[in-house]
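Have a look at the structure that comes next, please.
Heads up, one of the protein chains got dropped from this complex, but the rest are sitting where they should.
Order of writing sets the chain letters: A, B and C. Residues in each chain are counted from 1.
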Amino acid sequence: MSLLELQDVTASYGQGRVLHGISLSLAEHGATGILGANGAGKTTTLRAISGTVRTTGRILFDGRDISGLGPDRTARLGIAHVPEGRGTMAQLTVRDNLLVGAYQRRDRRQIATDVDYCLDLFPQLQARTGSPAAALSGGEQQMLAVARAFMAKPRLMLLDEASLGLAPSTARTVYDAIRRLRSETGLSMLVVEQNAVLAFSLVDDVTVLETGRVTVEGTASELMGMDSVRRAYLGG
Amino acid sequence: MSYFVQLVVDGLATGSVYGALALAIVLVNRSTGMINFSQGALAVLSTFVAYAVVQAGAPLLLGLLVAVAFAVVLGAFVERVVVRRFEGGDANTAVVATIGLLVLVSGIAGAIWSYDPRPFPSLFPNATLGLGGVFVSVRSIGTTVVIVAVMVLLQLLFRFTKLGLAMRAVADNPSSAALSGLPVSRLLMIGWGIAAGLGAVAGVLVAPQLFISPTMLDFTLVYALAAAILGGLDSPLGAVVAGWFIGVVENLAGAYVDVIGNDLKIAVPFAAMIVILALRPQGLFGRRTVVRV
Amino acid sequence: MPAFLTAGRLRAAAVAVVAVVLVLLPLVSSPYVNYQVTTMAVFAVALLGLNVVMGYAGQVSLGQSAFVGIGAYVAGYGTLNGWPVLLSFVVACLLPAVVGMLVALAAARLRGLALAMVTIALPIVGTPVAKRLSDVTGGSQGLTVSWLEPPSWVALADDQWRYYVVVLIALGVFLLTRNLVRGRVGRSFAIVRDNEAVALSMGISPYRTKVLAFTLASTIGGASGFLYLAVVQYTSPETLSFGTSINLVVAMVIGGTGSLVGAVLGAVYYVLVPVLAGQLDASRTALLSGAVLLLVLFVLPGGLVSLPRRVHQLLTARRRRSATTPPGAPDGQAGTPALTSDGVAP
Partner (left out) sequence: MKSLQHPRRLSSAVALFGVCALLVTGCTRDTGTTGGGTEGGAAAASPGITDTTVSLGISSPLSGATAGPGTCSVAGLNSYLEAKNAAGGFAFGDGKTRQVTLTYLDDAYDPAKAVANFRQLVNQGMFAYVGALGTPTNAAVMPIANQQEVPQVLLMAGAGEFSADQAANPWTSGFVPTYSTEGAAFGKLLVDANQPITVATLAQNDDYGSGYLDGFTAAIEGSQVRVVDSATYEPTDTSVDGQVTQLAASGADVLLSAVSVTPLQVGVLTKAQSLGWKPRVFLPSNTSTPATVLQPGGAAAYPDVYTPAFAKTPASPAFANDPDVQEYTKAFEQYGTSITKTYTPHCAWSYAEGAVLGEAFATMEEPTRESFMTALRGISGFTAPLLLPGITIDTTKEDQAAVSSVNLVRYNGTGYEPVQGY
């Protein structure tokens, strides 16, 4: 059984429908990338899963229909969403941000261990644990956002445009750490990424969205071989 | 010299009144990110509940407890039923909604209890302590002590408890807080509830001096807002210290500077506030946040 | 929709109807109605000014009543000292403009609530200052003036003459403000309101823009004060009280923030609601107006100006919901996206 299963999901903001019935599934420990042009519905797909947008259709997580649960409930079920634009608590310190991530957990000792793990994963944060998130650089904020999401000990991480607005080298650093996180914890991931090179370095499978519909699906290596995909997302 | 000290002591006593309400404003701001103009009106309505309990023959302490319980429920109810509609929307609309609440709640209190101020019993004995020619009422000392205690409790709540951390996170970034599994709507209700409960304490503390009436805290609210902002909006310590600062500066300026006099003394704390905010936009005790893009 | 009913023509027709009604109204209605409509024009001007700084430039101002008060005092002082009306009007606009600019120069670097607090100081400090300057202001007794009576060659009653003068000036302010917010200045306001960093990158100084917005708002506020005196024939420190400022902000939001028509609707609300509350129960006016205020905001968070849009929205939403929402979709979900700042726009 797959960990996450979307069946004919639509989503709309107010009057405009953005997703027109998409279906996809993700295996436990798997990682799928979602590619597509601006406005194709990538971000909305993640929002549909975490419950921050109105949807129809079925969204099954671990066999349970979670559609319409709302972000806090889905988070408590084990879905950690790293939103586009980072989504850290600007006034809170780095350490407090991490502790907010662990809000639903009660295993105090393990939390401390996980904080250390995050700081090991992102050594740039180590010296900044006492400063407010707003004082961090863009790359550090992105690292913090990923670390905050990990602190919830999720089974699925939704990663939205983690490289957005970062210098190429910084983006690579962030993705290196996420790759390490995936390999060391076996965390399942659904990754939305403009930078297909980075995405392909992290995921096993790829889904391509166009105007709210799934148009192509396959493994990363299959899609790498497709001319249309190479032209559209890999610059040749 | 004792005249000077007496003026300072009087200013501190008045400042404690400002600080009491400012604490509630800080609490709402820190737990929901909003400014609540109806804070005073909610406090007054709760204080009227205490008044009704006392009128029915019960001791004031019981009245205070009932009022705080009532206020917590009222605050949570108001957040759930009224304020939620405006959270995340246009900030001006949310502020005006709290002004609407202010008018409505004062109107309700006025319809039930009329507008003329009524005497209100004090938690503390009506006595005065004298030391070296300086006099201070037990009531003022009591008020100040309670406010400092509340301030410390709030500081502890925000600094060292999981609830406090969660409330700060929700106020800071509700969407990310929700994505981290925080029960945002419940936390907002809790924030408003606690703030309203705190407002009830403030109301019961200051009612003996101001007399209870629906408009009891209307003008205090302006001072309390000034204190809260001068103190840095997210700092309970700042709110109380700024309240004292305003009370003392006002008194001294009124008494010693003839040009200012008692009519224009209110200008002095405001002028000081503009200068301080120009130098430290985050307020006296607020945390500086440098936003980097 | 038939071809001849284009939006432009409908609008022109609506404008024409409004114009005809505005011209004919004072001739057929009672002095009381004329007075009330004239009062609406006065507060519409005050709200236009407030809208420039709050609605268009996005800077909170809780001090607009101070500028209305200064304008009224200048007009009163001018009249009592035999100034020509035009001079009174010009000074009634200029003095508040200077005060507003000085305050803005000192405060425009502040943001949000700190700025709001500085603007609160204007009415709070202004009230005792007005009392102190009793030689000019008449102290707490205020200034009573009797002016703007119809000249002998006009066959109009006082109320009709004042109506035409005030509504005409208000209309002029409306058109000037309209040109302003639609022009280059208005665009710079919008950019500063939305993102100061972007403004800087485009060579727009947020500081100078804010100072300009405050200055314009106080100028218009002064004009409104001049009109206030023309209508009420009296001013006192109560005119510039903090309560008036708060009520103006309320009326602006109720009318519709960042909308010129909204300013007019806000003024209608400002004048009508106390009258209606008084008709219902004069000893419960606070309760009634608070309830009305919340009710309007609940139904129309975008203000009265959004009523047509809202009706349209509700109609289509109902159609939509019956078509697409699955049974059992949790009700609480409707509120969640609004809470997420990044969930607003797709």
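Heads up, the rule we're going with is that contacts are C-beta pairs under 8 Å (C-beta built on N, C-alpha and C of every residue); 3 or more make two chains touch, one makes a residue touch a chain.
This structure is a prediction, so every number in the text was calculated from the model and none was measured.
Visitor: What are the shown chains in contact with the chain that isn't displayed?
Guide: B, C
Visitor: Write down which of C:P151, C:G203 or C:P308 is the residue touching the left-out chain.
Guide: C:P308
Visitor: Just checking the interface: what residues of chain B touch the absent partner chain?
Guide: Within chain B, the residues that touch the unshown chain are 3, 6-7, 10-11, 13-14, 17-18, 106-107, 110, 113-119, 126, 128, 130, 135, 137, 209-211, 213, 215, 218-220, 223, 250-251, 254-255, 261-263, 266.
Visitor: Considering the entire assembly, which residues of chain C contact the chain that has been omitted?
Guide: Touch with the absent chain occurs at residues 7-8, 10-11, 14-15, 17-18, 21, 25, 27-33, 35-37, 39, 127-128, 131, 139-142, 144, 146, 228, 232-239, 243-244, 256, 261-262, 264-265, 268, 271-272, 274-275, 277-279, 282-283, 285-286, 304-309.
Criterion: only the chains that are shown with their structure count from here on.
Visitor: Between chain B and chain C, what distance separates the C-alpha centroids? Give it in angstrom.
Guide: Distance between chain centres: 30 Å.
Visitor: Can you list the residues of chain B that touch 2 or more other chains?
Guide: 173, 175, 178, 184, 293
Visitor: Which positions in chain A are in touch with at least two other chains?
Guide: Touching at least two other chains: 52, 70-71, 83, 87.
Visitor: Give every residue of chain A touching chain B within the complex, in rising order.
Guide: Listed in rising order, the residues of chain A that touch chain B are 50, 52, 70-72, 75-76, 80-81, 83, 87-92, 96, 99-101, 103-104, 132, 134-138, 148-149, 152.
Visitor: State the interface residues of chain B toward chain A in the complex, per the touch definition above.
Guide: Against chain A, the touching part of chain B is residues 162, 165-166, 168-169, 172-173, 175-184, 234, 287, 289-293.
Visitor: What does chain B use to touch chain C in their complex?
Guide: Interface residues on chain B, with respect to chain C: 35, 82, 84-90, 92-93, 95-97, 99-108, 110-111, 173-175, 178, 184-185, 214, 222, 225-226, 229-230, 233, 263-264, 266-267, 270-271, 273-274, 277-278, 281, 283, 293.
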